[in-house]
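Here the structure comes first, spelled out in structure tokens, and everything after it is commentary.
Removed: one protein chain of the complex. Kept in place: all other protein chains.
Entry: chain A
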Amino acid sequence: MKQIIVVGNGMVGYKFCEKFVANAASIGFKITVFGEEPRPAYDRVHLSEYFENQDAKALEMAPASWYAEHGIELVTGERVSDINRAEKIITTAKDREFAYDYLVLATGSSPFVPPIKGVEKEGVFVYRTIEDLEGMMAYAEKIKTEKPNAKAAVLGGGLLGLEAGKAVMDMGLEPHIVELAPKLMPRQLDSRSSQVLKLKLESIGLNIHLSKATNQILGNGSITGMEFGEDDILDVDMLIISAGIRPRDELGRACGLEVGVRGGIIVDNTMKTSDDSIYAIGEIALYNQMIYGLVAPGYDMADIAVKQILAENDAIMPSDIDMSTKLKLIGVDVASFGEPFMPASKGHSIIFENKTQHLYKRINVSLDGKKLLGGILVGDASDYNMLHQMYLNGMKIPEDASQLILPASDGAASFGDVTDLPDEAQVCSCESVTKGQICGVIESGEATDLAGVVGCTKAGTGCGGCKPMVADLTNATLKALGIEVKDSVCEHFDYNRQDLYKIIEVKGYTKFNEVLDNHGNGGHGCELCKPLIASLMATIHADTANKEYAIQDSNDRFLANIQRNGTYSVVPRVPGGEITPDKLIALGEIAKKYDLYTKITGGVRVDLFGATLNQLPLIWKELISHGFESGHAYGKSLRTVKTCVGSTWCRYGMDESVSFGIELENRYRGIRAPHKIKGGVSGCIRECAEARGKDFGLIAVEGGWNLYVGGNGGANPRHAELFAEQIDNERVIKYLDRYLMFYMRTAKPLQRTAAWQERLEGGLDYLKDVIINDKLGIAEDLEKEMQTLVNKFECEWTQAVNDPEMMKRFNHFVNSKEEDDNLVFVPMRDQKMPEPWV
């Protein structure tokens, strides 16, 4: 048994372990890993996500149990302090000794802290580890309580510095970036693109100070400001230093390994140091007299070291290392590839710049105009993958190379196709997966869809930037093999949602089994097709969810929203958010009687949480007796129409937004759609109802309503787009009837209006043609169908409580009146909540 000791448990150290145990030749080796941080390796590239969720586990490369499962001994919280090369023994800070046959140094780097006077003051941080982040967050909380408008600066306007700038924004402090150079991201961007990026970041709220050399950090004990020169002072309450990295080479230096003049342990192209038994990988390795501060080359080095130790002697590091990067900085695309800056003697540059939209694209082409040498993209990097591949593979470029970055006038892509790439093109650089490997697993039958390809090759599991390309390649390969790429709803049907809509409409099916028996694949349905067909039949026949309850999703089956512990929440409809004091008191009294946790929702109504299945009908009987009806918060249906108070009270109001909001909410309540629908009505352009964040929104203007469609909040917020201007109430309803019905007929399952509208061929203009100009001649049908739904509306909770057969559904046990005995509630802020999950 040969012993390998890995010093450092960062991303690259982890990758070494992963690649080592995955190699069949690794039997006969034992790995012990030492990490000085208290936790196993985590994804430092996405460190700023920690500010959003404080979930260290989510950042882990692999859980601690992974190491044990693969026979790797992981020692965290213990730094290696000495290497005895003659005896091949290391000593840790706890004075323990371990012998090795091979030693792999993956100690990475530490933040460089420039020798500025006052840098030791309280409130000055570096940005590298989760502990650094925790320290910053605690300090930020402290200064925020002392000062409402606290400011924080980041020293360094490079890639990491801007990430840290986002962290400052997330912490709720006023963000400032201070950079010594005259431009941002000096290593990746040229002056013009850096200027575009600066404008964009400033528009988001970042304050950027360029060409600033910090003389000293001011403050008495804790930081109060930064001094750049006489009378040039920036008041800040906190500082994060991100001024570059220094390799952690002290171990290697102390034991006499060859090191570079400016740090880093010298390695050859096999990743070996000057000692045959010691390898160095990642940000500590000085290769080609360079330190590579990116994760992809670090992973490649890990791969070479694994292969060399396992005697695959011809595996060597290439001499040219691709330093191309693409990232999203504070939501802004930034990418650079190949040679971003190029001397005029080597080629020509083509530059497209549009400062009004914060866009910059530059490509550098060879003097003969045949090859792409590099480039820079700011603001829109959607073409990065393809341009990067063209560069890497020396592919031929169009005669007029400007087509590569100029928006094509006819909408056709100027690139050709992903299938044109050579087989050896590296599509996923994090995991080193080539086009040939991706197509190979499909051609061999190992993978039959995107998930399978990702599972077999690991492509797209690193930074994820290549995912669209992997998906395109997968689809193109399947298609080439004659395998139809279906958008069928699930394995039980060969149809998509729109097909099934037509089938049910034409044949008039009213039961799930009729559809499945006549048009299914011989299976028995599942959690995808059942609720979908339930929703279609509800739309087509104006049924409620009580019709065939076993095919409804749990929320629709029990007409309530299932919550974390299996209890439900209850939301009665409060149209437009208007409610009488008596009704409000009734809500309070009912909530009190059943001991429900009470909260105002984002959609201007009241949510009552913690109702058991058995309590649901009891609660609803009382609610109905006070004049409430179902709010359909559980359904893929209309939720609320949020309104501002409008001209009835507001001195700025142009129209009665509450009255119209109530009318619209009552009109569309209960209809079942591909996804939930929300509306908003604002009485003036101040837009207090946030109508443009809804699926449909109305804003009162001089002479009528402006109608907006296709907005939503959620993971990809979108503003609704202006659809019609200055129209009256009657026309609003006409257009909305048609719009919603057209959406319900044609969208994909669980597709919100925003995504549907965006993917509609022909876009918003086409939609206007159909809805306003009646291009398809279906406007009248759409209105009629909607009117039928409106006329047939019935409150499904009223239906349920008046039918003893339906009431039976709401028992936790069919053979006992008892309730679920597994429920545990704990107190929280004078109310209750379910016991937290472990």
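The criterion applied here is as follows: a contact is a pair of C-beta atoms (placed from the backbone, for glycine too) under 8 Å apart; a residue touches a chain by one contact, two chains touch by 3 or more; residues count from 1.
Criterion: contacts and distances are computed from a predicted model.
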UniProt protein name of the chain not shown, from "Membrane protein (TIGR02226 family)", "Nitrite reductase small subunit NirD", "Dihydroorotase" or "ABC transporter permease": "Nitrite reductase small subunit NirD"
Touch with the omitted chain, as defined above, among A:446, A:491 or A:803: A:491
Contact with the hidden chain (one of A:554, A:666 or A:799): A:554
Contact set of chain A toward the excluded chain (per top definition): 491-492, 513, 523-527, 529-531, 549-551, 553-555, 557-558, 562, 564-566, 808, 811-816, 818, 820-822, 837-838
